[in-house]
Each structure stands twice: as C-alpha cells, then as structure tokens.
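With one protein chain withheld, the remaining protein chains of the complex are depicted in position.
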Amino acid sequence: MPEPGESSQVLSALMENTDRRTFLTRASVLSLAIPAAGAALTACSLSGGAGRADSGQGGEGAGRARQHNSDSRLDSVVLHGENRPATSATGASTQGAPNVAYQRRDPALPPAPTSGRVQLHWHAREAPVRISDDTVIAGWTFEGDVPGPFVHCRVGDTVEFTLTNDVDIPHSMDFHAARIDPKQAFRSVPKGQSVTYTFKPKYAGAFMYHCGTAPVLMHIGSGMFGAIIVSPREPLAPAKDFVLVQNEFYLADAVKGLRAPDYQKMLNMVPDVVCFNGRPNQYVNEPIRVKVGDRVRFWVVSAGPSHPCHFHVVGGQFDTVYLGAPPGSALRGVQTFTVAPGGGMVYELLCDAPGEFPFVNHGFGHGQKGAIGLLVVEA
Amino acid sequence: MPEPGESSQVLSALMENTDRRTFLTRASVLSLAIPAAGAALTACSLSGGAGRADSGQGGEGAGRARQHNSDSRLDSVVLHGENRPATSATGASTQGAPNVAYQRRDPALPPAPTSGRVQLHWHAREAPVRISDDTVIAGWTFEGDVPGPFVHCRVGDTVEFTLTNDVDIPHSMDFHAARIDPKQAFRSVPKGQSVTYTFKPKYAGAFMYHCGTAPVLMHIGSGMFGAIIVSPREPLAPAKDFVLVQNEFYLADAVKGLRAPDYQKMLNMVPDVVCFNGRPNQYVNEPIRVKVGDRVRFWVVSAGPSHPCHFHVVGGQFDTVYLGAPPGSALRGVQTFTVAPGGGMVYELLCDAPGEFPFVNHGFGHGQKGAIGLLVVEA
Partner (left out) sequence: MPEPGESSQVLSALMENTDRRTFLTRASVLSLAIPAAGAALTACSLSGGAGRADSGQGGEGAGRARQHNSDSRLDSVVLHGENRPATSATGASTQGAPNVAYQRRDPALPPAPTSGRVQLHWHAREAPVRISDDTVIAGWTFEGDVPGPFVHCRVGDTVEFTLTNDVDIPHSMDFHAARIDPKQAFRSVPKGQSVTYTFKPKYAGAFMYHCGTAPVLMHIGSGMFGAIIVSPREPLAPAKDFVLVQNEFYLADAVKGLRAPDYQKMLNMVPDVVCFNGRPNQYVNEPIRVKVGDRVRFWVVSAGPSHPCHFHVVGGQFDTVYLGAPPGSALRGVQTFTVAPGGGMVYELLCDAPGEFPFVNHGFGHGQKGAIGLLVVEA
C-alpha cells in the first residue's frame, strides 16, 4: 500500500519533464489529491459536480473553482484551469501522436488457459491511440491500447494480476469478475509502484474491468477499461465467440493532431464518439466474418463511462440472451436488449443464411456516433 | 439491387422540382452519397459525429463541414448548410402544412389475418403531420403518417412486403420481426423504385420497423418507424390489446407553420417531444377505454431514435411483463420496466376496478414532454 508523503513525491516527479501547460494541470491535480483513508472509488464533491454539470447552457460557473472530497490520497483530480478544460493530455500520451498507426482490434475471444491459471502483469501507460483515420486520442491505458487486453478464463480458474503504474497520475484496477476487498486489491498506486492480487471468478459472464481511481468518470472516460470473459465450467454450445466493449469518447478539439478526453463533456454526457472496441465503425470497414451454420456469441460489455448499449443485430434475432450468469436466466427470441454501463451480457444468434448483418447500439443518437459494425456470414 | 450510376439519376431528378434552398440541401446530400458496397445501415463519420455532438454548449463548430463514410451509394446524408440546420423539410413534407388536420391514432391492435398471409405494399412519402393543435412536423413517413401503420400477424405467417419510394431521398425498410439478409432486403431504394421481400416471423413479440437508410438517426428521427406485432401460435390470455409506439421528436423552430426534424438536436439527444403513437398526450385528451374485468395487454415499442421507455401505469401494477418472446420469460408483479430503444416488450394488467389510470414513461424528463396517456376502466 502507498505510504503517506507519496503525493509530494509524485509532485516532485511531475515538476520534471513537463512544459508549462502540463505542469499547471498537474499542479492543480495534486493540490487537491487530499490524503484520506477510504475506498479507491469515490466521487467529486457536490459543489464540484453541481458547478460543472449545468444543463449545457454554458456561461456562468464554467470557470469556477471546484472542491474534491477524494478519499484516496492518490486519487487523481482533474480540474478546470483558468480558461481550459480538464483533459488527459499528459506526458507520454501526447508524444508522437501524428504518427500513430491505426490498428483494427481483433474481436475474437482468446482461448481460456487449459492450466486453470491466468497470469497478468500489466502496465498503466499514457499513449496516443489512433481510433480512426482522422482522430488520435490522448489515452490513459492498460497496456497501451483502448480498450485494454481481452482476458478469458473459466469459473474457478485462478487469476494472478499485477498492475505497475508507469505514469505520474495514480491508477488502479477493478475487475468486476473478482469478489475481493477493493480497499486493498483495487487501491491506487503511484508511479513506479505495483499492486498484486489474486482472485477466482465465481460466476460466468462478460465482466468489465477498469481503473477505479477517482474520479472514476475521468479514468474510464480516458480509456482505462476492458473486458474479462468468464466461461462456465460446463461449456456453452459451440460457437464463434466475439468480445465487444462499447465505450463513449468525450473529446476536446485537436491540438497538434491530438484530441484529449474532456472531463466537462463527460459530466454533460453527450458523447462525441460511441464505439465497439475503441474504434468507431471499425467493423463496418473491416467486418467480422463467420460461415453459414455458425452460432455467434457476442460477449458485450458496456464500459460507459455513462451510457448503456442497446444491442441489436440488423436482420437477425437473438435466440438466446443471458441476463444472469450463463447459462442461467436465458431469454429467447429477442430483437434488442440493454447492457447497463458497468455491466455485461451475452447474446447468441444462429447464422443459418448468408448475408451482411450490421450490429448496432439501437439508441441511434449513440449508434450513429460509431457504435455500428458488420457481421458477414459467408456461404 | 440498385445499379451504379443511379445516384446521378437521382441527382438529375432532384434538379427538377426544387427551389434553390431545397436544391442546395439535395446537392450537398448527393455530393456525399459515395458509391460503396456494404450494409444499408451505417454511421456518420467520426469527424462528423464528433464535430456535431459537442456538449450542447453551442457556438463554435456548428457550421463546420462534415464528412460521411456512408457505405451505401443511396444513403441519404443530411448535412448542415452554411447557416442552417439539417432538416427533413423537403419537397412534399412542406406542402399544405397549415391545413393538415389532427387525427387521433387508434391504438387498438388490428386483427391478425386468418389466411396466414400478410401482403403489404407501402410507399415512402414526405408529408406534413399534425401532432398537436399547434404543431405540424415535416415528416418522412411510411404511408403518410407517423408512426407507420400497425401490422399484426402470428408466428409462422408469411409477410410479403413491398416498399416503393415516392421521394427524392432514398429510403428502405428494416423489420425487426424478420430474419433476413439486410444487404438485400433492407437496401435503400431511389425515387420511383421498389424493393420486395418475404419473411416468416419466428418469434412472438412487439417488434419495431424503421427505415434503415443512413443516417438511421435522421430517418427514424424524421418519422420512419412503426410496429409489427407478432402473436404466438398458442393464443395468449384473452385481452384488450393495444399498441403503443414511443418516439422522440427533435424539432427546429416553426417556419410557415411547419417544424422540421433537426439533426443537430437528434445528436444532442434532448428531445422536444416524447409521445405514444406520434401525438403528445393524445390519450389524455381522448383516452383508451376498456371495461371492468378486462385484461389489458400493451405491446410497447420504443422507436427512439435514442431513448428507452420506462413504462408504468399509475394506480396499476403489471401482473405480467414478457421480457422475451411471449409467453416466455414472464415477470410477475412489476411497477415499471424499461423498453430499450429499438426494442419491444409486452405488459399485461387486469382491470378489476373502475378508474382512470394514466400510463406514462416514468422517466419524467421524457414523460413530461408528452409520453402520458389515460386508460379509462368503465364500470
């Protein structure tokens, strides 16, 4: 566990290696990283939230100072400066942005280990991530990408996890598949330090993971999320399994080719981009392909930070949607069902004819912003 | 399927019969109707979505040019012109607006055919639709009304459907009750052309239909949606059956008595009106009437384009809510349950005493905008 005094160590670290703009952000961050006992996961204060979250009618109050009642001494608090929004455009996330290559994210569910053991050592990193031809975001990441790596195991397997924090802002890891004391396991770690814990998933399902450092809205909103898929001990029906993690991006205008997540926009909750696996429309451009006769199983997580995913396949109907841990609580014959933000659900359909089937968030104010893909069923 | 070169035919068609303002809109539409293979259902581009969907703080960026990555050569793309919002106030939808009569929409479920066959030949039309005493919208419609006609059939019936497009903007039809290749069946058709397909519903339920031409948000948001109700082969309990399709309207200020759907508002997702069957509060003014002892079954579809319906009956409780295809997955004893946008759900209550029972979207920021009706149970 981090010790008292570490925030000033972090402050010192921040004072090196920064331009003036970054330093100002960092300084305001740390001035409010109040040492306090408590959970890793906490809120901005009322006065902060209330001041920021006006009804989008702008103007008064936009620049007012905000308090924060963080209960973790390492929480990152991102405040508005004089005339600029809070962003995650810090340090490494801004370097080399224009040259970052676009990479389609493979949605295939990786195999579960046969050993019954998953060993993960991940790093919290800042990195520019190209989410489309014309957009590179300043990401806070697990392992350099948004979302983080997909994990697959089975109920009862042992997951041994270590997070090392490579960056100045404190970070942490909250696995929804774990039943564990979050005060210890999900605690925030400062730069250069690590946290390690072990858990055995009890229930099957599509579970979210994310950074739980306050304000969580900012950490999820800047890219620190992903999915851990837990298969039941008794295998489900044979299928082509895919992982889809929906998230929203709230982005400031580009500066030198880089768009930073914007905390004020996150609070207002009108996203700029909503997408599956971190890239808008990526599976329209490069579809998911299966064969006629395949059963397709989508493990869908809605990472938010704020909105659900109203999942639907155009031209298809789900013969099965698991509301609870698969194979429990299965619905039959469903057009659209909602995954809560912070939740996961499992959708199956039988591909008994060839065609091109878009899958979408059918809340089209969101879907239209990039949460559309294409499932091609080949003869 | 449409052939290469048709977009220029459409362009030619557009150049006739337009005033300058309409032409400019149409031209900008077609300049971006990029020939490309792919699904009928696609998104605006990231840069477009991102530019438009700022947090409602207005101002900068409102007039900026937008790209579109349509993957259908007939998709309608509705862009902002120099200083005016994107609207559906085109052609026929603007004609005779002030004189359009208000008509209550009958919510009764029409009977299913006894022949096992439903034959529909509908037209995509632009039409002014009076949704209240003081509001006429510039609708994009199926068959001239919003929502389109209610369809009723049974599991396994044959639905033969033809859509003919009477208007300049391409349109299409996506039935959620169909399991079919959308690339063919749900394709966009240009003016004067038709698409025909046949399907047999596999599952019972309250299914949405809508135009699937990109941007879908614009087409649903301008009125192209409705409900197809599929009864199970084994009849459900005898009941008075009603269809309620909730949708949101996002409207520009009135011009010559007509309010046009506003795409920018759709992206911001704060609706002006939310209502059942296309008219705010219509069943407050002219209630739905049943008798004591009746079982009432509401087939509720949330057409969105973006928001769910949190369906509730004041003074009542649902003895049954079917989460999956009826009669499967029935919940008992429910005050309020949510229909996803793009989804449908079936609610039953026994009217064992007289009274006046409002039915509402209990998300009152929406309900208050017109998603309230009245069920009168007469002695």
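By written order: A and B. Residues from 1 in each chain.
Note that contacts are C-beta pairs under 8 Å (C-beta built on N, C-alpha and C of every residue); 3 or more make two chains touch, one makes a residue touch a chain.
The shown structure was predicted, so the numbers you read here are calculated from the model rather than taken from an experiment.
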Using the definition of touch stated at the top, determine which of A:Pro215, A:Pro261 or A:Gly370 touches the missing chain. A:Pro215
For the chain not shown, which residue from A:Pro170, A:Pro261 or A:Gly343 touches it across the whole complex? A:Gly343
If the hidden chain were put back, which residues of subunit B would touch it? 56-58, 131-132, 134-135, 249-251, 253, 259, 262, 264-265, 268, 270-273, 280-281, 284-285, 310, 312, 314-317, 321, 323, 331-338, 352-358, 360, 362-372, 374
Under the stated touch rule, tell me which residues of subunit A contact the chain that is not displayed. 38-47, 49-50, 53-61, 69, 71, 174, 176-186, 202-205, 207-208, 212, 215-217, 220-221, 266-269, 304-308, 323-325, 328-329, 338, 340-344
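The working rule: only the chains that are shown with their structure count from here on.
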Cα centre of subunit A to Cα centre of subunit B, whole Å, reads 32
